[in-house]
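One protein chain is absent from this view; the other protein chains keep their places.
Letters A, B and C name the chains as they come in the text, with residue numbers starting at 1 for each one.
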């Protein structure tokens, strides 16, 4: 059994980790911490978990988080993660960090979009935790940087096209839409039911912080610097991300080449499903699961390909992928504890 | 392994059965049937289940449903169930019927609220599948009649009060509210998103067909005929039922007696949770689970007790309870395959 | 033209007043105040009103609110209203107060459910602003206490039955359900989209502060003290209240008597509509309007009548009724500025 702790367990990502760990056959959740909820019983914060776990939120102390623990999930805001992770690694536990703090190979990029980095020396060893791209490196990692939710969907949508050289990288545009749970459990006017209901909107246009991590991975895949337009939107729903990715096709590229690129890239991937015959996915069909479902359309009128990627932002976009990374790090089958069917309706 | 078939698998209850069976460690889903979807791949109707089950909808033929099958879930409309169940029993399979057709001990009651009954002789042996009330009988049953969703919530809310003789049975009122999935997957103006959104309403006031099955069970518990007011409402949400149950307290009954009645009745029940210190539950906290969560309030101003019961209408109100019944029928621990944590948010 | 000011204009009730005043042909909105938003342009807080009003939030100062003003709407929390209203009356303006501070004839009742009252002497002259019950008194009032949203729906549902003596007053139960906008625009976990969505719940059971104002009015109508059970619930929708009111019928009372009581009471009321042939209303059919729509069902099995009342909580339950009161106070036709059709879908 992998002995597990969660730092920052009171938010939605923390909850999702607990939900999945509740039926994970090879992991045991032993410690949860929360600065704000310290001392409270888990069931007082989440009545849903009464009778599921008999835990209490502990102080977010590295000693508590690492004592008789094999793997810590740090579900903390960026910067707070940077303050916590090094101490955990020093104590010999392995870490899956769900913040942005260790997602970048280049500290300068991080510092341009976030703030000064306190432990840039860890960036070299941290592995970007997207299994379809970095599975082998994840197995051996001490520190895995779990990808951003938007980034997961956009990278998986574009990767086959870039790897196969079918598109002009400079033409990439990702128009993404997320449910409200992506904004976290904190109360604000932005998440107020009455402001969200019938209130679809874009936000942080051309300045969202998932942009550079998307660009880092796409550049690696393209073999040259890629700059993209990325536009996030807020959807009046709880869960789900749908990204619509546009790119100009190289001359001569058509349906066949695109179909083949996706089939070749993802045919054997457990958690990527390709719409049969170009069927386009809905966020509902992956809800609560670790799947990324993909559909696409080649448009000969404009010479573009449009790829649709859907994930559950809390599962594949956060906790599910994090558990998948833990599975890989501890030699378990990738899908262990992640076999639950998506939730309809 | 219990070998399982589902008759009428294309609706929401059918889906929910499949979702839960996907991770049930002691059951194997072998056959699904659907008159409307016959011949189609399951993944064509529910893309969510691509890669989860590799099944095709078969013809709803008793031979197909019973060949190398131990247990059939009949998720059919009433009347259609009556046409199917006897043939299955004859072939030696055991049946959990999710329709209303076998819920009544008295054929006359069924015929008053529904239509003529074709196999009234089966009513004597059919067991009303509410484990908290009929667990032992369920274990030995050949035919279990799975309770209605509303009925499950109302009966569980009122049972301890009636058994302990704390209330006047004639005063019982159940004001219930259900999410839209209770109306099924069929398209109609009633389930149209734009009619439901901001469109809360009551329906079938004083004439809903769950009334007599509630009365049957409450009468049994009270030891005398109980007639109740039952009012269902449609809530702009997908899942969940909340029932608000009112009753006049017997003279001298207060908090202590009511608390004790609930604790005594449900303290050892795996799938009933009691709100600590009178905390009132939300439908969200049981979503996707087999829990029924209960809270209550004694109001000395009016001499009434108000009990709040929440369930997931598709899980505890249908498929989860049905699986729980199957577990009991086949000697498995009651919670097998039902350990998934509720889904938040 | 009635010259109007709104104190506490930044919340949802304030917005709704402004929305309706935007097309009111006989009123002119001149001043809006807000402690929190003081100094901001209205369009910065509500982009919806850019180009509709060119106003700025002023300091909530009685002098500002009463200078060249005929009527002030005080949309303030209780207690804050008590601090503001007397100074306005002294300056000679007339006031429609949307808080609870002046709804009670008996200061002791207010103090039992709220807090000490600072100006109990005003309670005698304040008029409870439900036009169907107090139209004539409203015309002459200096101070109108606008009813609570829940109270409006419950009182209108029960009034004809009590006035006609058709029910046992001691048996009254009101099970009410409200959209989230009733909780105001403040951010909290309670109004977080992800907690509300699929999260139907009851709250303040047997202790909600609208209870005593309902009882005050129903007692007046019944001619003797009435105590009721009142249970509010939160519905995952933005607008609307539906109240389901239960009462035991007096012996011999049936459909005909009940139908006649409603027809006689409301046949000539502009803003009450009776469902034809017992049709039950949905909250959607009154959204954005000042209507209260009523339907009912006599249940001979239980000897009860069930009345369904729907209103828009922000319009009939607050701003619309307040404007209707202003119309009456200033000699305008009751429906002036309130003729907009309900909003579908």
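Note that in this section contacts are C-beta pairs under 8 Å (C-beta built on N, C-alpha and C of every residue); 3 or more make two chains touch, one makes a residue touch a chain.
Keep in mind it's a predicted model, so treat the numbers as computed, not measured.
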| item | value |
| --- | --- |
| Of A:36, A:108, A:205 or A:264, the residue in touch with the unshown chain | A:205 |
| Of B:238, B:283, B:327 or B:344, the residue in touch with the unshown chain | B:238 |
| Options A:240, A:320 or A:337, residue touching the unrepresented chain | A:240 |
| Contact residue for the chain not shown (choose from B:180, B:241, B:272 or B:294) | B:180 |
| Interface with the undisplayed chain - residues on subunit C | 12, 15, 18-19, 22-23, 43-44, 46-52, 181, 185, 197, 238-239, 273, 275-276, 279, 281-282, 284-289, 291, 293, 339-345 |
| Those residues of subunit B which, in the complete complex, touch the missing chain | 12, 180-181, 185, 187-189, 191-194, 196-198, 236-238 |
| Subunit A residues that touch the omitted chain in the full complex | 173, 175, 177, 179, 194-195, 197-203, 205-206, 227-229, 231, 233, 235-240, 242, 244, 246, 280-285, 287, 297, 299, 301-302, 304, 306, 308, 310, 345 |
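We adopt the following convention: only the chains that are shown with their structure count from here on.
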| item | value |
| --- | --- |
| Interchain centroid distance [CA atoms averaged], subunit B/subunit C, Å | 38 |
| Approximate Å spacing (C-alpha centroids) for the pair subunit A, subunit B | 36 |
| Contacts with two or more other chains, residues of subunit A listed in rising order | 12, 181, 185, 197, 238 |
